[in-house]
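One protein chain is absent from this view; the other protein chains keep their places.
The block that comes next holds chain A.
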Amino acid sequence: MLQVSIYRYNPETDAEPRMQDFQVDTGGKDVMVLDVLEQIKAQQDSTVTYRRSCREGVCGSDGLNINGKNGLGCITPLSETVRDNKLVIRPLPGLPVVRDLVVDMSLFYAQYEKVQPYLQNNTPAPAIERLQSPEDREKLDGLYECILCACCSSSCPSFWWNPDRFIGPAGLLQSYRFLADSRDTATEERLSRLDDPFSVFRCHGIQNCVNVCPKGLNPTRAIGHIRNMLLSRAA
């Protein structure tokens, strides 16, 4: 029997959060963490609350803190995380809890919105698509794949302390995705909005973000590119 401990909290009725223990029979199979949650919800306690949708690592809704490390429940197999037969599931750290494992992502989205995550081009639209060379297109690899699961930003100490002023790894990765796009013409405006001591420069290169990204992306490298763009613009 797998020993599962789940964070429970209803801010409307509970004075404080508590951990609730469950015993789960996985039938000896190496299932995903999300499967364990589903099994608990179906068979033991239907009030356990969490988000999930695609159950295949595409939608980004089940970012969880699993045995102390952020990740997606649906693509984290027990064999990868369970030690001593224990599974501890908490909500993503640093964000306000709405209920149990569901967090309020408003701050995270507000930072995403700040980087204006859409293509901006003020030249007249061509009759066909705006073309891009294969080399230029390649520059977007490792950037566009982000699914906004918030595993990275909610593992970043700088984001914990200043989630309203530091854009955080997810937002900055997307910021660079548009800074690096050959079709985007708003580079200068984008950079001038980042040139303060918080938005980019609160990153201290701890690389927690790289360590947890379930898509294998590297926000720290993207942040380094932004910093270099800001430096060469200032020089």
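As a convention for this text, a contact is a pair of C-beta atoms (placed from the backbone, for glycine too) under 8 Å apart; a residue touches a chain by one contact, two chains touch by 3 or more; residues count from 1.
Everything below uses one rule, namely that contacts and distances are computed from a predicted model.
The listed choices are "Branched-chain amino acid ABC transporter permease", "Fe-S cluster assembly ATPase SufC", "Succinate dehydrogenase hydrophobic membrane anchor subunit" or "Putative ABC transport system ATP-binding protein"; the UniProt protein name belonging to the chain that is not shown reads "Succinate dehydrogenase hydrophobic membrane anchor subunit". Here one chain is not drawn; of A:Leu2, A:Cys54, A:Val210 or A:Leu230, the residue touching it is A:Leu230. Residues 158, 161-162, 164-165, 192-202, 227, 230-231, 234 of chain A touch the missing chain (whole complex, contact as defined above).
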